[in-house]
Every structure is written in C-alpha cells, then in structure tokens.
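A quick write-up on the structure given underneath.
Just one protein chain is left out here, and the rest sit where they should.
Right, chain A next:
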Amino acid sequence: MTGPHAVAVTGLGVRCGAGATPEELWESLVRCRSASTLHAFDDEGTVVHPACPMPRFDPAGYLTVKEMRRADRSVQLALCAAADAVEDAGGLHVPSRRRAVVTGTGYGGVISQESGIGHPDVLYAPRLMHNAGAYWISDRFGVTGPSLTISTACASGTHAVGEAMQMIRAGSADVVVAGGHDSPLTATTALAFGRAGAMVTECEDPAAASRPFDAGRQGFVLAEGAAFLVLERLDLARARGARIHATLTGYGRTSDAHHLTAPHPDGLGAVACMELALADAGTTADAVTHVNAHGTGTELNDLAEARAIATVFGSRKVPVTAPKAVTGHGLGLAGALEAVITVMSVREGLAPPTAHLTRLDPRCELDLVTGEPRKIPDGPVISNSFAFGGHNACVVLDSPHV
C-alpha cells in the first residue's frame, strides 16, 4: 500500500466493574447489567454514593508481591489489562525497539497520593506519577521504542489510542500497547465531584444511577479500571496471520477553548472533532453505522454532545449508545474502554443498548439504542470522548473485511 500504514487491533484486555475480560464486559453491555452499586468511599462509611468499583480485583499471577507494593491500584489494573491484551494478540511480534506504549490517565496514582500526604515513603513518587503505567508495561513487554502518557482528563484513553495509531502511521513503531486506566474511588475525589454537582450522590436505585441522555439523569457515576488494546501495523498483522478484531482508521482531536469544565453549549469542538476523525478515516457521516457516545449523564455533556451528533449526522439518523450507563465513568479509563467496546461492536456487528434509558431527554435528538442490542452493518463506527478542559478526541474503527 502507499501512504501511511493502516492499523489493526489485534489484542484487547479490560479490568473494570462491568467485566474482568472483554467477553464479560460485552455480556454486561448487551444484558444491560450495570456495574453501579452503592459504594463506601471511606472505611468509616461516611462517604457513600453509587460507583462502579472493580470487585475482587487480585493482581496475583500478574504482579509479584514486591511489584504490588510499588504500584498504585490504578497501575496494577493497567498492567493486568495490558497483559491480557498482549496475550490476546498472541504476543508482540516485532523487535523491542519497534514496540511502543501509550497510556492515558486522568488522576494518576491518586490513592497512593492521598494516603501518603504528610508522610511520604520512598515509593511515593513512583507510585503516584502518571507515567507509572507506561513504565510497568514497557518493562514487562520489552518495549524500548517510544513510551509516553497522556493526561487529558476523560479523553485520556481515546487520545492514547489515537496517538498510538499516529505512531504506527508515522513509522515510529510497528506495535503499540495503548490504553487508559484510573482508580479514583477515594473519598476526596467523590466529595469533590459531588460538590461540583457533576456526580450522582443520591439515587433510589444505585444500579440505574448512570443515565446518559435520560431526562432523569443526575450526573455521572465514578468508575475504576483499565482497558488496553494492542495496535499493530495491518500488513504485519496479516502477514503473521493474527486474528484482527477491527481496523483503526481515523482519529480527530480538537479543543473547545471555551470553559474549564463545561463543553461549548453547541458542541462546536465536538462537531469539529468528529468531522476530523471521519475525514481522517477517509469516510463521511453518511457511512457511519454507529456512534459510541461519550454520554456521561451530566446535563452539560449530554445536551452539547446530542447537538454535536445531530449536527454531524442529522437528527436521529445514526444509532447511538452510551455505555457509561453500564460501565460508569472511569475518567482516563473511559475512552480506552469505549474503544474496546467499539471494537467489539464492529466485530459482533451489534450496537449494545444504553441501559435503563427509559425517558430520552426530548432535547436530545438522537436515535439511542435501548432495550436490546441492535444489528449494525459493516462500516465505520466512531467513539467519542469530550473532556473537562475542552479536550476532544474521537477514533474511528472499521471492519477488517472491508
């Protein structure tokens, strides 16, 4: 082929409340089985809100006891998910210097950070630094090519996947382990988001607390976890007979330059971002078969994103899913987790439903998939992330058969 290298997704790995494997995650999505539960953020049980924790997480077998001591929970989750993704890909089949890693995280090792304030130990800095995950993954998988960490709040995971694709296109690496991770379920984090009015704090049915695009939405539900993908030069993946889940074909990123935390009300940055991603994929809005929305369940996001999607695709023209209804919002995890979900949508030819969406906000002119998964034809699928800070990122995935 001519031009930049095409990129294949050959490995997937996840660790989150909605699933400890991609298959479990998919089952949760298609069955509308929410990971949200009433969660005590502190030992005393004074800060209790709906959240999506990763239950019974045990990194044994992936990390030694010494490694566990040296790594924040967020990084432990990352290393496990990355290891699963590499295994799913059947290993990394290029020389070390042609391997890269890109991680996204919004909060870094915030558990370690908070617990060490005022009495830090020797491991304090290496536990809390945002790039710790990138180190551990590079060390584990012999990555001696580029490694870096992106922190763009809730868009970190999507930026990580997109920048990883750019590395392959630019010829900087042939295989990239890319993903996002966060473990922000601390009392301070919960109190902060609660006081800011962004997070659900009280809810009659905690399992249905995350309600993107629903008229009854109350905010997002905080989640923890990690999601990683192995991205590979398509020609090399084909040459080695790898199983290719999907191709990664487009990437867009823009900035709102509008407000510290609020999106532009008309979603102008989001519109431009989706359009750039589609153009980068060499496709048009008409061809897109499904939109995996950022859909956090905050009124500000949902209205701006709905306007943006309607602007790009037309009102109610394309099936939209907001997986955060099931997964919750894992900050730097979110975009990577949704990239994994989008890959599975492409592979399975299904758009999963948006769980417990009972009353679509009439201001959201969208065709939301509800109740049952909906069949989608082969074609480009877009995944959106629009973050605090006005950082927007979208990736386009497609079937490897077209």
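Here is the rule we go by: contacts are C-beta pairs under 8 Å (C-beta built on N, C-alpha and C of every residue); 3 or more make two chains touch, one makes a residue touch a chain; residues count from 1.
Here is the rule we go by: contacts and distances are computed from a predicted model.
Student: What is the missing chain called in its UniProt entry, if the choices are "Phosphopantetheine-binding protein", "NADPH-dependent glutamate synthase beta chain", "ABC transporter permease" or "Diguanylate cyclase"?
Tutor: Its record in UniProt gives the absent chain the protein name "Phosphopantetheine-binding protein".
Student: Which listed residue (A:Arg70, A:His245 or A:His264) would be found touching the missing chain in the intact complex?
Tutor: Of all options in A:Arg70, A:His245 or A:His264, contact with the hidden chain holds for A:Arg70.
Student: Have a look at A:Glu23, A:Asp58 or A:Asp121 and name the one touching the chain we're not showing.
Tutor: Touching the chain that is not displayed is residue A:Asp121.
Student: Against the chain that's been left off, what residues of chain A make contact? List them.
Tutor: Residues touching the hidden chain, for chain A, are 64-66, 68-70, 121-123, 126.
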